[in-house]
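Here's the structure we're looking at; comments come further down.
With one protein chain removed, the remaining protein chains of the complex are shown where they sit.
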Amino acid sequence: MNRNVASRHVIVREIDRADQAVIDRLGEIGTASVHEAIGRVGYVGPHIRPIQRDTKVAGSAVTVLSHPGDNIMIHAAVEVCRPGDIMVVVTTAPSTHGMFGDLLAGSLTAHGVRALVIDAGVRDTADLRAMGFPVWSQHVSCQGTVKNTPGSVNVPVVLGGVTVQPGDVVCADDDGVVVVAREDAAWALDQSEARLAKEAATRARLDAGELGVDFYGLRAKLIEMGVEYVDRLE
Amino acid sequence: MNRNVASRHVIVREIDRADQAVIDRLGEIGTASVHEAIGRVGYVGPHIRPIQRDTKVAGSAVTVLSHPGDNIMIHAAVEVCRPGDIMVVVTTAPSTHGMFGDLLAGSLTAHGVRALVIDAGVRDTADLRAMGFPVWSQHVSCQGTVKNTPGSVNVPVVLGGVTVQPGDVVCADDDGVVVVAREDAAWALDQSEARLAKEAATRARLDAGELGVDFYGLRAKLIEMGVEYVDRLE
Amino acid sequence: MNRNVASRHVIVREIDRADQAVIDRLGEIGTASVHEAIGRVGYVGPHIRPIQRDTKVAGSAVTVLSHPGDNIMIHAAVEVCRPGDIMVVVTTAPSTHGMFGDLLAGSLTAHGVRALVIDAGVRDTADLRAMGFPVWSQHVSCQGTVKNTPGSVNVPVVLGGVTVQPGDVVCADDDGVVVVAREDAAWALDQSEARLAKEAATRARLDAGELGVDFYGLRAKLIEMGVEYVDRLE
Amino acid sequence: MNRNVASRHVIVREIDRADQAVIDRLGEIGTASVHEAIGRVGYVGPHIRPIQRDTKVAGSAVTVLSHPGDNIMIHAAVEVCRPGDIMVVVTTAPSTHGMFGDLLAGSLTAHGVRALVIDAGVRDTADLRAMGFPVWSQHVSCQGTVKNTPGSVNVPVVLGGVTVQPGDVVCADDDGVVVVAREDAAWALDQSEARLAKEAATRARLDAGELGVDFYGLRAKLIEMGVEYVDRLE
Amino acid sequence: MNRNVASRHVIVREIDRADQAVIDRLGEIGTASVHEAIGRVGYVGPHIRPIQRDTKVAGSAVTVLSHPGDNIMIHAAVEVCRPGDIMVVVTTAPSTHGMFGDLLAGSLTAHGVRALVIDAGVRDTADLRAMGFPVWSQHVSCQGTVKNTPGSVNVPVVLGGVTVQPGDVVCADDDGVVVVAREDAAWALDQSEARLAKEAATRARLDAGELGVDFYGLRAKLIEMGVEYVDRLE
Partner (left out) sequence: MNRNVASRHVIVREIDRADQAVIDRLGEIGTASVHEAIGRVGYVGPHIRPIQRDTKVAGSAVTVLSHPGDNIMIHAAVEVCRPGDIMVVVTTAPSTHGMFGDLLAGSLTAHGVRALVIDAGVRDTADLRAMGFPVWSQHVSCQGTVKNTPGSVNVPVVLGGVTVQPGDVVCADDDGVVVVAREDAAWALDQSEARLAKEAATRARLDAGELGVDFYGLRAKLIEMGVEYVDRLE
């Protein structure tokens, strides 16, 4: 499919997914470490926030492209989801509508979907937290939607500053949402595990009072950049 | 009063209110269901957020129109409140000031007021939560206010995208704030109860795995709108 | 140092601090009361928010001026911190980066630093809450930073709407962040204690149902400002 | 029609309008003077901006309530417009779409409509300026719309911070948009003319160097408010 | 290159471009018509605005990925530009810096580059207009940048809501910026020319007073959607 040829609206039934064990472990590691390990990319931006606290999750992206204030394509997407997936909903223009609530969460739960990431709004947030269905969204809004305008399911979408392909690995926690390309998942896990090990060692030394400026060897760099140490400012 | 003739500043002592039992039940039902039941109207917008979680409330609007950063009219409004009311404070231009804090919350509590909805800021938020006085606001700010410029009490105001008449029913929970016209309250409750019943039946079927796309009969509509089902994207 | 002569990048090792007992007590009193007591100044604005709830703290400002998305100066600043300090990080232009996370929090904790205030973003927020290291920031973002561009430590900075001198007293709680000039700290505490006493008396009367409009003597002022009391609006 | 009962979508063919000569003169006077003359009300807010410069206009509001990104109701509204009207388009939730362009402007021009005010976006802005069709909008966007979801024509709407009734007088110029209630139009004109006369006299004196602080008698007020005059700041 | 593997920073010297005659004609047609013709996609959003008026242009995208407030990669990109290109600069996180000014514009002009599109800021805007070098940016800011942190040239980037591949066709005018996939350019031009012809016919009829609601056959659709025509609102 050419990227800009959107005169077709499609629902794609089958997508490739990364290895589930890799996905699960990426979810445990958390977004900051994964993002850092893969070269500081994949972060969708600070406007997508969790409605709950202390939840970490990862899954395969089922992508939904919707008209603002219209959730017909979310309903259409449920049947192509598989257990372990995360639904990623993007609108064709900014929308604050509460496009998703407890009924859809029940439906997704019945189909094994792990979470929702949406660049518009959600509602029934108290119920969603009570149900244990995690959500990352741009808005919370009780405003309802219509079901009148077509869109697509499982096509590439842009979420914040990132392009998401169907089947990419979506990692989400209190710090936000990071997307890992499906074909990079195993590599990303290796990098992340290596980083975790390195961070543990660093943490032990910093917690013991060692200075990062020494530990990372920044003192010479600071001087080279022209930073002066002075005892007092006149 | 002509709408645009604001050369008068007034404090209106008596307003009509909806039936208290109806109001109380609307509060229990919650904003998303009420908003949906009455035709997807009355929502003030996602910028008005609760400072607490898991609180649902409804009450009769006592409206306050204030100059930015000036809370003299909030003080003036206390004595026209009745038990069961919700104070609705709107500023004549955007304001981030913390125009309301624990002292005023104590005063409102003494007069039976159930909550505050304000399109500016509040402060003493930790204390307000500890007191159990619920607040929905646009900002949290410790910045104090003056008491120098007149406004009005119990005149029609615009809160977000909604016109609020004194005595309208204000419903508020984690999803935001919905305003129901006083004279529509009983009808709104009927609609809302009917919707709750219908939602319960829908929920049972969706939770059992039935697809919304089948349940709502959307499959034919999707095809009619030109959406194609494809097995894989080339 | 002339204010606008920033061709020099400096790390200032020694700064003056206010009396620690005064600082500690200002932290207990909280931002709204301190801000109010000192003449409604020093508030940095509603965009700097806590990542945790129900934490009150005060400390001496160690200021850091950084390039957006570059945290080398945060590392450089650790060694000039003393127990009881609060690190204040400002960027030379708006930044959403997660410039601070659990490793730096461990390092600051090891050096006795009480909190971070940053006008950019932080990450590892679940870990920071678990560690009990309090943070006030403009953003939460898992996006990492580089260490390539020089800045300064312990120079005057502008945080929101306030100029912060190194050694000023930073007070922070759920309502935001207030800065008290170091040389005003003792005076500010006197004013704050006086205000607390006055507020306690006021609170008792308002909680008992007395009206603020009477208590504060506002009724005559309202009339003088042209506000009319009317029984009903026609 | 009860305000919150929006289950009906209606197109209202006939509305009352103010006297055309009054409307025309209000347009010449300009928004700042009209707004000031009627008690500093009716201003819709700084987010609605002209796409052209140096155009002043007034007309009777034909209101359109649309779903975001859907302009079917704009097309439906054309035939209820009369020469001298201004079309006022509001969406049920925030929208950035370019919901209006040169084709619709040609259509409105053919029907004598004087201008468009829209809280969403417009496109073909270079053409609109070349055509001399004035527009005030929140956004400029080339993004197109669909025609799938119903709305209403000539019902009360909320535009920014103001409720607009069909037939109200809309005044617009470089400073923004002010709405005058239809039934207040003649009174508003009287007030505005009086203000213009007074402003002319004031202007002559201020332009001659007289101080506003003397002219408006503010010196005593400043002292009473506790403002001190000092020669130099220590 | 895997999308998320950004540990490499690269400058790609050679990219494929669309046919120049096709590009030039797309530029003349303008963004709204092109965007509409290709299925309402490719629009980057209303936050990217021109600093000049009445300029229409198209060119092949040379993409630059920069650290916020650092323009070293813009300098690095100049030599890979060819006459007829448009430079597209994206930052790895939001930036308001004036990353581009008259010196770089002179350099790009010398190399035949037609315009700049940047999601950060530009400066020397009066000079840029005087030089006739067109710019679309998110911000205008005189704030200067450093040259310390690596990025990439001619890699895929996300600009607003759109993924841009190097060599894609960038169309820009007063309504904003639209991106057409390189491989779709000829098809997009066919679609756009067809749309222009159709629009001309429509325009003639609408300008003559024919109603869009009749012309587009919307009357039946309105009724089907439940919209009622009423003479007057009670």
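Just so it is clear, A, B, C, D and E label the chains in written order, and each chain counts residues from 1 on its own.
Quick note on the criterion: a contact is a pair of C-beta atoms (placed from the backbone, for glycine too) under 8 Å apart; a residue touches a chain by one contact, two chains touch by 3 or more.
Since the model is a prediction, treat every value here as computed from it, not as a measurement.
Contact with the chain not shown here comes from a single listed residue; of C:Ile38, C:Val57, C:Ala76 or C:Val135, that residue is C:Ile38.
Residue E:Cys142 is the one among E:Ala21, E:Cys142, E:Ala194 or E:Ile223 that touches the chain missing from this view. Although one chain is not drawn, its touching partners on subunit D can still be listed: residues 30-32, 35-36, 40, 43, 45-46, 49, 53-54, 56, 173-176, 178, 199, 202-203, 206-209, 211-213, 216, 218, 221-222, 225-234. Listed by residue number, the positions of subunit C touching the unshown chain are 2-7, 38-42, 92, 156, 158, 161-163, 165, 179-181, 183-184, 187-188. Of the residues in subunit E, those that touch the hidden partner chain are 1, 8-15, 72, 75-76, 78-79, 96, 98, 101-104, 106-107, 109-111, 121, 123-126, 139-144, 147, 149-152, 154-155, 166.
Methods note: only the chains that are shown with their structure count from here on.
Residue numbers of subunit D whose C-beta contacts span two or more other chains: 92, 96, 141, 143, 149.
Judged by the touch criterion defined above, the protein chains form a pattern that is neither an open path, a ring nor a star, and not fully connected either.
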